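Heads up, the thing below is written out as structure tokens.
Only one protein chain is missing; all other protein chains are in place.
Should a chain be cited, it is by its letter among A and B, assigned in written order, with residues numbered from 1 in that chain.
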Amino acid sequence: MESIPVEHGLILAVILFSIGLIGVLTRRNIVFVLMSLEIMLNAGGLAFIVAASRWGHAEGQIMFLIILTLAAAEVAVGLGLILQMFRRYKTVDINVLSEMKG
Amino acid sequence: MIALFYIAAIIAVIATVAVILQTNIVHGLLYLILSLLAVAVIFYVLGAPFAAVLEAIVYAGAIMVLFLFVIMMLNLGQHTRDQERSWLTPRGWIVPSLLAGVLLGQLVNVMSQIDHELIPEQVGVMEVSALLFGPYVLAVELASILLLAGLVAAYHLAKTK
Partner (left out) sequence: MQDLIWLLPTYPVLGFLILVLTAGRLPKNIVAIIGAGSVGLSFLTAAIIATQFLSSGEDYFIREVWTWMAVGNFSPGFNFYLDGLSLVMMLVITGVGFLIHLYATGYMADDPSYSRFFSYMNLFIAAMLMLVLGDNLVVLYLGWEGVGLCSYLLIGFWYANPDNGYAARKAFVVTRIGDTAMALGLFLLFAELGTLNIQDMLNSAEAEWKVGDGLAVVAALLLLGGAVGKSAQLPLQTWLPDAMAGPTPISALIHAATMVTAGVYLIARTHILFELAPSVQELVGWVGLITLLMAGFIALTQSDIKRILAFSTMSQIGYMFLALGVGAWSAGIFHLMTHAFFKALLFLASGTVILSLHHEQNIFKMGALRQKLPVSFFSFLVGSLALTAFPYTSGYFSKDEILIAAHGLEGPGMIFFYGGVLGAFLTGIYTFRLFFIVFFGDSNAAHLPEKEYGGWNMNGPLIALIILSLIGGFFAVPLDPVFGQSEEHHVSGLLHTFMVATPLIGIAISFLIFYTKTIPVEKLMVSSFAQTLHKFWNSGWGFDWLYDRLIVFPFLWLARINRADVIDGFYALVVEISRAANGMIVKTQTGYLRWYALSVAAGLIVLITLGVLL
């Protein structure tokens, strides 16, 4: 039977990636920025699974597993940083983090 | 199955767009969970059931819940929602959309040159675990070290004093 062409899967991943990119660049709330980063990571994982499906072996899934681990660790650390930032500046506006200018 | 792929794809895209347009944080998170579950369905259609389950349980189930906890800790109220609305001016969307659009165009251009089909067989847990315990056992170790580092960092960074 007909199967899904590879480029459709990859194009889906690319679309999700750019949506995440827009989110990172636009939003001023730092939690939303982190969420958009998650979207981008997820899109990357999707690309790997598509590749695994194209070749028919499991390495892509292993890569996805690693990406997942990475995302988990990153979220943990990022949220910790957000908590610190909130305690210090009493706001989640990303623009207050601009002391290192010049 | 193929139709399922495209339906799930459309749902994922719409949900993701909704995430970045939200003013309420919790609503945004919920849309993100929806997007992740749709991607999990896509994984299953592509023949990676293990990855699908992982996505649903770990990503949508644990990581997003972690997000929710922290947001609840931050206790952002109504005034945050108004603030968010004021921040999301239409003018702010132009440059990022332009950049992302250019990137999208380039990558689509590159991707559409590939001409191949996906293999519909399922690659089950057995194959994945065989590889994990075999050639990629170091990757597992590295992942666990990464998690340990993340654990220590998160504990230390979130301390009050």
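Everything below uses one rule, namely that contacts are C-beta pairs under 8 Å (C-beta built on N, C-alpha and C of every residue); 3 or more make two chains touch, one makes a residue touch a chain.
These figures come from a predicted structure and were not determined experimentally.
Visitor: Thinking of the whole complex, not just what is shown, which of B:V102, B:M126 or B:L151 touches the missing chain?
Guide: B:V102
Visitor: Just to verify: which one of A:L21, A:M35 or A:V50 makes contact with the chain not shown?
Guide: That would be A:L21, which touches the missing chain.
Visitor: Determine and list the chain B residues touching the chain excluded from the picture.
Guide: Within chain B, the residues that touch the unshown chain are 95-96, 99-100, 102-103, 106-107, 109-110.
Visitor: Across the whole complex, list the residues on chain A that are touched by the chain not included here.
Guide: Interface residues of chain A facing the absent chain: 21, 24-25, 28, 94-95, 97-102.
Rule of thumb we're sticking to: only the chains that are shown with their structure count from here on.
Visitor: Across the complex, what residues on chain A touch chain B?
Guide: Answer in residue numbers: 1-12, 14-23, 25-29, 31-32, 34-36, 38-39, 42, 45-46, 49-50, 52-62, 64-66, 68-77, 79-84, 86-87, 92-93.
Visitor: Which residues, counting only chain B, touch chain A once they are in their complex?
Guide: Within the complex, chain B touches chain A at residues 2, 5, 9, 12-13, 16-17, 19-20, 22, 25, 28-29, 32, 35-36, 39, 42-43, 45-48, 50-51, 54-55, 58-59, 62-63, 66-67, 70-71, 73-74, 76, 80, 83-84, 87-88, 92-93, 95-97, 99-101, 103-104, 107-108, 111-112, 114-121, 123, 127-128, 130-132, 136, 139, 143, 146-147, 149-151, 153-158, 160.
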